[in-house]
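Here the complex is missing one protein chain, while the rest keep their positions.
What follows is chain A.
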Amino acid sequence: MKQTITDIKIYLFCLLNIILVGSVSAQTVPMGNNIKTDTTANKNSDEILSTPFGVFNLSQSTGAVFKVSGNELRKTPGNSLAEALRGRVPGLKVTRGNNTPGEDGGYTFTLNGGTPYVLIDGEPRGLEVDLREVEEVYVLNDATFNSMLGILGDNGLIYVVTKGENASKPIVEANYQRGLNIRTRLPQLLSAADYATAINQASNNDGFGDIYSPTAIQAYRDGSDPIRYPNVNYQDMFLKQSSPSNFASLNVYGGKDNVKYGAFLGYSDWQGLEKIGKQINGHDLTFRTKIRTRMNDLIEAHASVYGKFGQNDRAVLAPNTMFNWISTTPANAFPLQVGDTAYVVSNQYNNNLLSELKGGGKHTDYDARMIFDFGVDFDFKDYVKGLKYTTYAMLRTFNSQTLLADNTPATYTINYVPDVNGNDSLTLRTYNTAIRQLNVSRSSSGIQRNFVYGGNVSYVKTIGQGDLNLNLNHLLYFQPTKASGQPDVRQLTFNLNGSYALKRKYIVFGNVNSSSSSKFIGANRTRFFPTGGLAWVVSNEDFLKNNSSINFLKFRTSYGVIGTEYATSNFLYLNQWTGGNTIYYGIGGSSPANSAYSLSQTANLGINWITYNQFYAGAELRMFNSFNLNINYFDIAIKGQIAQASELYAAALGNNVYLPYLNFTNRRNKGFNANISYNNNKNEFKYYVGVNAGYNKITGERIAELPYPDQYRLQQGQPEDNIIGYVSDGLFTAQNIGSALPQFGAVQIGDIKYKDLNGDNKIDSRDQKAIGNNTPRFNYGINIGANFKNFNIDVVGNGLAGYDINLNRNYYQNFGLGSYFATVNQNLSNGNANPRLAVLKSNNNYINSDYWLIKGDYFRISLLELGYTLSDKVIAKGPLNSVKFFVRGSNIALFSKMKDLDPEDLNAGVSEYPMMRTYTLGASLSF
């Protein structure tokens, strides 16, 4: 019988299961006595993290772990855990990309330069959690833990623990917040007169003469004829200053050894900023119930259900489109309405926001997300002391659908025709005929399902003077794709790991990971990746044991290889053809389209895993029971990223489809993160100060690039986030225009001058170099708080530094006869003057150059809480445990070099909802 290595590897998990089952079933004779306490939990300084992939003693771990409690995070208003993590965790950058009420904020997490994976109670289910039910958040930086998740753990893990995991007496928590969301930075728009003036200037600069007469500009200014010379202030007309929101939640949790339970119910509602017409108005309901019950000495069963159901009403016009129209329709484009019913558009601007919001119809989104899990844990202590098997299966399902009545209101253009007296008389000409939908249509989208099956065999034993902790875990991750031409996500991960802690001083950890993914074929389908770690708890050494100043000191280091699959939604090991194009031959309408076929991908059967070779070293120090330091250095070699490396092949080879994808690119990510905190709890006035920071830089160690003769163009060994462009040398003036080198067409006074880097007396693409970088190198957070009597104040600030923002966007680059912004009359926010205003888009001025770069650095006071907790005396008689009243705020203040837009999201306010400043007033009670 012949079986290939590949097949054996594919079946590995299954075989392991069988072996396990076999070994367990073989040992039916009770061994040892019942031992009630966990071996790992019997030392009071230990911090145990019980996960579906193993039980870990964090104080005896080689891992770089950072922990934040839910109570701290909950000082952030609202329900978003992502928002609450801002500035809290060293090395974790949280940025917001979407501010539309009711949408999830479009948060991006970056941990030490990579995107971490989120685990909820150890299960890979995405950020499906409500801030108000969070017990604890662990941020796991290094390979010690990341390797357990295999492919998912390539860039670190954010491990969220929800309430109800621990035994306690029954607790009921209620929380209510009334919120006010105030819009922040909006783009500055031009009034009709200013717009017309700017257009005239541009037009005259290019020799086309005035577009608007002085009479018209005067009329725009004085508003004497708002129909013919309109001046619409779109922001004032359509946007409110603020919108309300409400948050209410109820948490019940508790339990004893045999039964632990948790239940959460959260309600949120929100409204949009729309002043006119159909306004965004939605709400959602989140619940989670979980229960864990011990059925007998052997079996403990647990299950949970999570659900989030949302409904959101809005105009058919998408919120982003609304902002786009507000920003880009000039104030003088058209009067929105003539009389009571006729909506007006112009031939250039054919969208009327008023008509869309009032008559465009209604759009209702229904969103349902549900997650079910069920698991059984076996404690084989009666058979083998310290042996357990935990397992769970999880199903996640997302479903969203939309009810839509998309009406088209009639619009008209205004024409003036001379009447009998020779005076202009206003006539309306149909532009869009009204269409009124009789039926509400239903569309569904965003259906997604995930299935996860995970489990772990753990074995704990004290051997000699040390503790041995062994885990053998497995994880199956399955996410089917709707598109039949695209692969599902199908991953299998197994780990066999062990840690041994000798005398609680010397800790050694090792893990062998086996990862399998359907994205590879043959021998590469399953690969083994090792991880190892060492730690030394110096404070447990005799010479420090009784040291009064050093309470805790630990050095640790780990090295691990984590394999991940490529992101391409295509199997790169396949030769694929495509039948995309059609061509028509023959004569007359009956001639059919002929299909065209061509190769679309050349296979690479040897396509292999991308590996993250992670080295971490760090130290944890606690002194005087008040000063904490946690520092990590990392050096991650990223190997085998996917590229076609077409830069290395002659174009005569043909299109890139003839080049297979290769594991070509190597990069290296180096940096550190650190947290320093000091707290003083001794007096009545208690306070704490914490500062955290992360720094990283990713360089390209092997990249595909042309062998440029000009050294400054080569990017090998350079940061991967370099912005390549031209080096500006001010604007051309009357003095130096005469000596202008040939550069991107005929230049005029006021055009940007560039430096001739290669000295060939000509500016062309060979004069480009790295002019900046677009990823923040540095992120930091500051946490300050104080308690006095029953009052508390907490402030969190977070910031980014060490990167450039490219102003190459419409808001800053005004040209043509279309949309202009107030930036046309100001210097750029980096202090540079606007280059020559022109109708014809300059080939010279809008290419990538450092003229348009601005430091993106900013600091935001992201959170503020002022609280008052009722004293125990007041509530002692009632059933309440604690009562707290508070005012919370997020995005309180922003300090940045860029003054006009929010550097965190440059689309905010321009083509999206603006960033909001949120205040909530609320109370929390617990029984």
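Just so we're on the same page, a contact is a pair of C-beta atoms (placed from the backbone, for glycine too) under 8 Å apart; a residue touches a chain by one contact, two chains touch by 3 or more; residues count from 1.
Rule of thumb we're sticking to: contacts and distances are computed from a predicted model.
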> The complex has one chain missing from view, so what does its UniProt entry call it, picking from "Acyl--CoA ligase", "Sugar ABC transporter ATP-binding protein", "RagB/SusD family nutrient uptake outer membrane protein" or "FtsX-like permease family protein"?
Replying inline: "RagB/SusD family nutrient uptake outer membrane protein"
> Of A:438, A:650 or A:734, which sits in contact with the chain we cannot see?
Replying inline: A:650
> In the complete assembly, which of A:582, A:681, A:716 or A:827 touches the absent chain?
Replying inline: A:582
> Of A:227, A:318, A:447 or A:746, which residue touches the hidden chain?
Replying inline: A:746
> Looking at A:339, A:485, A:759 or A:879, which residue reaches the missing chain?
Replying inline: A:485
>> Counting contacts across the full complex, list the positions on chain A that touch the omitted chain.
In response: 10-11, 13-15, 17-18, 20-22, 24-25, 28, 199, 203, 207-209, 211, 298, 347-348, 429-432, 476, 478, 484-488, 490, 492, 516-518, 525, 571, 574-579, 581-589, 591, 593-600, 647-655, 658-659, 706-709, 742-746, 762, 764-766, 816-818, 839-844
